[in-house]
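Shown here: the complex without one of its protein chains, the others still in place.
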Amino acid sequence: MLYRETGQFKRNYAADQQLFPIFQDKILLGVILTVALAVIPFVINDYWSKAILLPFMVYSFIALGLNILVGYCGQISLGTGGFMAVGAYSSYKLCTAFPEMNLVFVILLSGGCTAAVGVLFGLPSLRIKGFYLAVATLAAQFFLIWMFNKVPWFYNYEMSQITAPPREMFGFLVSGPQASPTAQYLFVLGFLIVFTWIALNLVRGRIGRSWMSIRDMDIAAELLGIKPLKTKLSAFAVSSFYIGIGGALIFHIWLGTVEATEAFDILQSFFVLFAIIIGGLGSVLGAYLGAAFMALMPVGLKVVLVDGAGMAVDTAKHIEIMLVGSLIIFFLIKEPHGLARMWQITKEKLRLWPFPY
Amino acid sequence: MAYEYPDPSVYDTLPKLLRFNAERHPTEVALREKDYGVWTEFTWADYQERVRNLALAMHEAGLRKGDVFAIIGDNNVDWICAELAAQSVGAMTIGFYRDVLEDEIAYLAGYSQAKMAYAEDQEQVDKFLALGDRADSIEKIIYSDQRGMRKFDDPRIVSFNDLVTRGAEIHAKSPELYDQLVDAVTGEDVAILCTTSGTTSNPKLAELPHGNFVRHTQLYLKHDPKDSTDEYVSVLPMPWIMEQVYTLGFGLNSRMKVSFPENEETAMQDMREIGPTFLLLAPRVLEQIAADMRARVMDAGPLTQWIFEKGVALGTEAVEQGSRSWLADTMLFGALRDRLGFSNVRSAATGGAAMGPETFKLFLAMGVPLKQLYGQTELLGAYTLQDGKEIDVDTVGVPFEGCEVKIIDADTDGVGEIVTRHPNMFRGFYKNAEATKADMKDGWMHTGDAGFFDDKGRLTVIDRVKDIAQTRTGTKFSPQYIENKLKFSPYIGEAVILGAGQDYLTAIICVRFSIVSKWAEKARIPFTSYTNLSDRPEIYELIRGEIAHVNESLPETQKIRKFLLLYKELDADDGELTRTRKVRRSVIAERYGPIIEALYGDGDRAEMNSEVTFEDGRKGNIQASMKIMEVDGAAAPALKKAG
Amino acid sequence: MEFLHALLIQPFADMVMEPAFFIETLVKGLMAGVLYSLVALGFVLIFKASGVFNFAQGVMALFAALTLTGLMELLEPSGMPKALIVILAIAATIVVMILLALIIERLVLRPLVNQELIILFMATLGLSYVLEGAGDLLWGSDVKVLDIGLPTDVWDINGVFIEQLDVTAAIAAGSLVAVLAVFFTKTRIGRALRAVADDHQAALSVGISLQQIWVIVWSVAGIVALVAGIMWGSKSGVQFSLSLIALKALPVLILGGFTSIPGAIIGGLIIGVGEKIVEVFWYSVHGGAVENWFAFMLALVFLMFRPQGLFGDKIIERV
Partner (left out) sequence: MAEAQTLESGESAAPSGYADTRTIGGPILSVENIVVKFGGVTAINDVSFDVREGEIRAIIGPNGAGKSSMLNVLNGFYKPRSGKINFAGQSFPAMDPYFAASNGIARTFQNIALFRGMSTLDNLMTGRMLKMKRNFFWQCLYFGPAQKEELENRAHVERVIDFLEIAALRRTPVGRLPYGLQKRVELGRALAMDPKILLLDEPMAGMNVEEKEDMSRFIIDVNEEFGTTVILIEHDMGVVMDLSDRVVVLDYGSKIADGTPDEVRANQDVIDAYLGVSHD
């Protein structure tokens, strides 16, 4: 309906392969970025930051990472929580061992640590697939959480609960209890924008195609010269890198204090997996939509059921769990590619309207 | 806006115009071609360089002034460069339609003694090679698509790119040569030998001199101005006079940008990407677009359908009052234009056949300012054009300034043969003085079309003179004219009007299955097949209404009295239609004799039970029974006597 | 040095020095293994008949146990004898599990027929959330004590303490396997179920529709889940962690092979014994709670060498 594409033609492959080839999409993206960068920072408050925007953004980040592994490369993982913990604990260790190190580097390095751990646990993917692999990744989940809980070195021989020390960026506190919501929001947003762009670049290029070819038909991929192990491990590495950064952001920015068995338990793994199923497997946009859905639905339900209808918090929680489960089934039946595909179909319809095809 | 076109007395040949543009506007984009998925652009300098190099190489290979150069292939930059290059050295070019049969090439190439040929790819090169001795005049065959060429070892075959490279070397050695060659050609020299559609005999070649071509296209441009901001997408057959006028004439005179789509399948999409500002579409194509549009909207949701109906109604209403509906444009036509790629269209032409008023209005309402035009190859294409001031479905407008058109042998209604002359018309048929004499009498070109002028001086074209038929009572009528009117109904796919030598007119109708089947589904009418659908009384009633509607606009003596719905669609594969979907009356008369007899008999059913032999030698036994229905709108014979 | 001693020498020394304690640990491990096996059995049933990897099997056990305790609480005020209440409640729970199978077949499996198995797997993940939420919503989420009158005494056999509940569980598991074996080999439906695992067409030719087969299989799996739920619930109360513990059935399957009933039993026993012994005798090395991950790590290592499991069919890929 709104799309007008007559007269938009491409003179070279660079123009043809750009991320947003349609002019109207560029405008939409521009509007979103303007709101995110120039409007929200001025109106944000503590509630919006901690309850809505930060969870949405960090889970988008993590979902992006998991979607690379599950959605693009077709390797199921239930170890997300464990990898988030690796990110959080390695950033804690780095941060306390090198207090002078800039927080950005700390977080990037902890992403690197997570990538290494991810590769290690990705090794079985050479021999096993599907739910066998899911079970193997559960080992990562349970082992890693146990390790962070049991090995005192990881929490500097203090309490098993770790707390983020205050750190500054450009003179503004971004971690610790004194940090302003605006600074924290912008810090996470910066990570999100840069790494979303990188993810988009990866999935549209050679590496992304090698992941997808392994996902769609690994035998054919192998005979095209794609090395299955290398490809799968690269997906594990990139995915874990993102998840690790996400874990570090949860620890430093969003929560400030975490305990491995609580903050990163297996339910986190399910949570993120559900986010990408609902959002859309194999879609960068899907990671955002799924994270938005999973992070914001409880907030919405609480407002409606508890604050509005006066229901007990417990009951509302149970309803939420059921709703999530039902939606997973619903999406798998009706639209296995999730919200992102629904958006794509809508967009396609808008582009064709008034014609249905 | 008064846009200055190059002075035709100085720049009197096409290559001179090209050189002029390349000197004045070297970096401006002249041409675009979609290759390998993206649009490659050619500036005027690129264009000129390519033509120059090619011309020099052709000249070296022996092409001289007065030689004939044959071209066959898809519309693309190589085609027009080859054409202009040949014209640069003074050769005359003949374009062949790409699906032309070997025999026709043999005839034309042999008859014209073509010296060189451009054949785009292996398939087309094959056609020339297969001629063997029948085209022994051809000394070089230039190809541009490398694919499949390896298996040829004929020494005459050379590659386009090799020639361009060779031409560049020649140019480096003798930089003045090209200019000398171009300057040696004048406006009096023949540029194009344009094939005229010979439906019965072999095609003829109309000689179109450079000067005439340049001047006539400038005359046309005066009535429909273009400039370098205009975009044109070349999808019509390149050998056709109008495509030559637009791509070369308009392109070189007004610097309108010309774009060539990737291939036939992607043509519509490619056209949309470019967004042309000017287009020419045959009425048949427009009707097809309108029908497709409606059919697709029928599959959309109820809200969309409602918006569509409302939008069309609002838009049409506004158009009838001489304006555009802002509301309809916002809610519907803006999107519709975009989907079809017509968003940027500033002027649009159609012609060659009659057109349905609904379709015509629909495109006007959509913001596509359609104007009908009329012309012939011999007269350098169009020479009449509507002024677009009012909705005018019937006429083709008034003649261009300096073009004289008159009706001869007119009957009482003023209908007679259209004859025309203008200073820039063709010079005669190449090597065929006899044919020239037959068509040109006292300097007037006899078009063979029947038509008349209305009181505003606008020309209306009815049919070919020889296709005008007569009933037993002496009424003249044009079957095609009435058939076209019938076919404006969305429910009628094909129609055959009968009545020559009979007392009154009847019709054989083929329903338009795509639309009627949807209509039947909505009306909950069960059917199993085309035949079954055509036999339903509800459908008969539907079509009867449509015919009665058409009858209202026809003179009393030309009204359709009876009709039947044929059990099958007329098919070009069965020889019932020409490839351009014109009815083959002789085939119909022969094959459906019993039906026609029944239509003029007393019964209310027509039976078919006969063995027929199709064109390809298949034999089939046809057994069918069809109802015959009277159209109430037509007066019964008894009433007529009484009246 | 000290570490190596704790890793390689001390545990074995302990085993030899305290044989009674060792045997007791062994038996405890075996009994835990039996319970893992019970959950794993449900997985195998469904996997064998439909290729679906039912992640919700553990939650089904939780759901069954919750339903059972809930029903018993409802019936308690009626003053009926305890045994009758238990029998009625169990019967009602069985009905609920069959109904559940019907609902799952209709709402989840049927719409997803012909989908990739990985999609079905993820659907069962969703299903586990629905069941968990529904169970909590219906019966509340507090920890419940499940007492259906199973013996809870401890036998002391020459200093080796053995809980009677564990023995009951073993007997229950054993009889369940026996019943299932009879069901699969002696009944028409059972044979059809086996056929369906190999070839859907073959099963259809027996005259049973795929839908029916699914309902039957999920019902049987539901009943198996109930037995597992009763055993676990009687031992450690009915609570959410039950569904997580049930996840251990997954490594059990990897060891035993997804299609083998004996495999499920033996895999369960190996894991039960293994994790208990490592937990107890290597405590000084790891500091406890290895039960959380031991099974999974074992499975992971195992997968590297024998992906099809001890008793599973060999997976052959064809181009």
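All chains are identified by letter, namely A, B and C, in their written order; residue positions are counted from 1 within each chain.
Following the convention adopted for this analysis, a contact is a pair of C-beta atoms (placed from the backbone, for glycine too) under 8 Å apart; a residue touches a chain by one contact, two chains touch by 3 or more.
Predicted, not measured: the structure shown is a model, and the values here were computed from it.
Chemist: Touching the hidden chain in the complete assembly: which of B:263, B:288 or B:609 does that?
Modeler: With B:263, B:288 or B:609 as choices, the missing chain is touched by B:263.
Chemist: Per the definition of touch given earlier, which of A:22, A:36, A:173 or A:198 contacts the omitted chain?
Modeler: Within the whole complex, the residue contacting the unshown chain is A:198.
Chemist: Using the touch definition up top, pick the residue from A:2, A:33, A:220 or A:267 that touches the left-out chain.
Modeler: Candidates A:2, A:33, A:220 or A:267; residue touching the omitted chain: A:220.
Chemist: Residue-wise, where is subunit B in contact with the chain that is not depicted?
Modeler: 35-37, 129-130, 132, 146-148, 150-154, 262-263, 265-266, 269
Chemist: So which bits of subunit A touch the chain we can't see?
Modeler: For subunit A, the residues touching the absent chain are 12-14, 16-17, 198, 200-202, 204-207, 209-210, 212-213, 215-217, 219-227, 234, 282.
Everything below uses one rule, namely that only the chains that are shown with their structure count from here on.
Chemist: Taking each chain's centre as the mean position of its Cα atoms, how many Å separate subunit A from subunit C?
Modeler: 33
Chemist: Using mean C-alpha positions as chain centres, tell me how far subunit B is from subunit C in Å, no decimals.
Modeler: 76
Chemist: How many angstrom between the C-alpha centroids of subunit B and subunit A?
Modeler: A distance of 57 Å separates the two centres.
Chemist: What residues of subunit A sit close enough to touch subunit C in their complex?
Modeler: 76, 123-124, 127-128, 130-132, 134-136, 138-139, 141-143, 145-146, 149-150, 219, 266, 270, 273-274, 277, 314-315, 318-329, 332-333, 336
Chemist: So in the complex, the part of subunit B that touches subunit A is made up of which residues?
Modeler: Those residues of subunit B that touch subunit A are 37-41, 231, 272-275, 293, 296-297, 299-301, 304, 307-308, 332, 334-339, 341-344.
Chemist: Note which residues of subunit C are touching subunit A in the complex, please.
Modeler: 53, 55, 107-108, 111-112, 115, 117-119, 121-123, 125-134, 136-137, 141, 244, 247, 250-251, 253-254, 286-290, 292-293, 296-297, 299-300, 303-304, 307, 317, 319
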